[in-house]
Each structure stands twice: as C-alpha cells, then as structure tokens.
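Next up is a structure, given as structure tokens.
Then we have chain A:
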Amino acid sequence: MLFQEVLSKWPMILNGVMLTIALSFGAIVLGLALAILLTAFRSLAGSWAGYVVDAYVELMRNTPFLVQLFMIFFGLPQLGIRMTGLEASILAMTLNLAAYATEIIRAGVDSIHKSQIEAGMALAMSKRQVFQYVVLQPAFARVWPALSSQFVLMMLASSICSFVSVQELSGTAAIIEQDTFRSFETYIIVTVLYLVLALSLKLFLNWLGHKIFPQVSGLARVTEAHGEAA
Partner candidate 1 sequence: MQTFGWPEVLFILRSAGWTIALTAIAFVIGGIFGGIFAIMRLSRVKFLRRFAAGYILVIQSIPVLMVLFMSYYGLSAMGIELPPFLAASASLAIYVSAYLAEIWRGCIESVPRQQWEASASLAMTPGQQYRYIILPQALRISLPPTVGFLVQLVKNTSIVQVVGFVDLMRAGMLVNNATYQAFQIFTLVAAIYFAICFPLSRLSRHLEKVMNASRSH
Partner candidate 2 sequence: MPAVVIDDVHKKFGNLEVLKGVSLSVDTGQVVAIIGRSGSGKSTLLRCINGLEVFQSGQIEVAGHKVDQDPKRLRELRKDVGIVFQSYNLFPHLTVGQNIMLSPRITQGVSDSEANTLARDVLSQVGLSEKFDSYPDNLSGGQQQRVAIARSLAMRPKVMLFDEVTSALDPELTGEVLLVMEKLAKGGMTMLLVTHEMNFARTVADTTVFMHQGKIWESGPSKQLFSAPETTELRNFVTAGVSGVH
C-alpha cells in the first residue's frame, strides 16, 4: 500500500479536519442554544407551543439528515433562499441537533420532581428563575452523558455535508482519492482521523461535564440508550 502519496496531501487533510471540527463545534453551540430556547418556549408558553415544538422534533427525528440538508441546499432556492454549501450544512446540522437535544433535555426536565418546583416557588422565585435554577440546570447535569453521545454522533454525521461539496474531512477524502487514485489508503487515513476526533471529543465532553456539573456523579443520570443523529 502506498500511503506516502496520500500523506503528501497533509495540508489539505489538516484543513478538512479543521473544517469538521469547526462545523461540529458551530452546530453543537447553535443547536444547544436553539434546544434550550425550544425547551423554554415549550414550558413557558401555552400548550399550543408544546404541539409546535413536538411537531418540529418529530419531523426532524423521523427524516434523514441528508434529506434535510438537500431540502435546505436544493429546495429552498426555489423559494428564493440561496445558501452556500457551508451555510446550508451548518443550518441543517443546527436544526437536526436542536431536535435531538430538545428531546434529551425534555427527559431531564421530566425527571425533576414536582416538589422541587414547588420548593422554588415557595422561596419566592419567579417562573423564569425556577425554570433556570431549579429545572434547567439539574436537568442538564442529568442528561449530559446522553447529550455528549448526541454531539459525537453529530460530528460523525457532519461527513454527510460532503454531499453538498463542503470540503470537510470526508469531502477532502473524495478529492484526494480522485487526485491519487489511492481510494483505500485515503479512506483508511480519514477513518483513523475520524476515530481520533470522535474519541477526543468524547474525552473532552466527559471532562467538560465534570467541570460544569461537579454534582453530576451524585445524580441519577437519565441516559437515552439510542439517541442518534443522521
């Protein structure tokens, strides 16, 4: 096997890695923010808000990420909304992750006992304060492991963005493969890089969890056995 030829393209590969990291990081931050908004919207607005959020979550969870991406990249221009592949990718990833994260956070919120909310109310907190301190924070701590695996799955799913010509890691692989005709070597190297990225992200999220939620080990964790993207 001839890895040298492929490895000589390392600046391209590195760019691909960086773009995969940037895409994933962007989608995680934006998707999480959107999920928190949706969760707040659902619990603070009336019951119709619940239906809207539920419909959104179900729609995203029951269609493939690739279809969502194509809808944004190829479908929206027909309605006059044009985006680059990169913009479409980050939007699709954000919308997709937000749906899963909303579902996971809901499980966490459901696990907060009603008496906790009553205790917060009894301490003269406002509705918003109760939501933030009594509901959201402990809920987050409990579902952090489930959220973490969802983030890793989203990072892996970002490989699908190569379908709209984004030069992230797997998009880069396709180009190198065309240049060198060394398909197998290229995909071995790229696969190993994904492996490293996924394991690093897992370790990082674990570390972050212990940092932000020092109480996390003391709480009963709510984990979704199979929350997944794509």
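The set was built so that all candidates are chains of the complex that A comes from, given by their letters.
Here are some notes:
As a convention for this text, a contact is a pair of C-beta atoms (placed from the backbone, for glycine too) under 8 Å apart; a residue touches a chain by one contact, two chains touch by 3 or more; residues count from 1.
Please read these numbers as outputs of a predicted model, since none were measured by experiment.
Every option in 1 or 2 belongs to this complex, yet chain A touches just one of them, candidate 1. Contact residues on chain A toward candidate 1 in their complex (touch as defined above): 58-59, 61-68, 70-71, 74-79, 152, 156-157, 159-160, 162-163, 170, 173, 177, 183-184, 187-188, 190-191, 194-195, 198-199, 202, 225-226, 228, 230.
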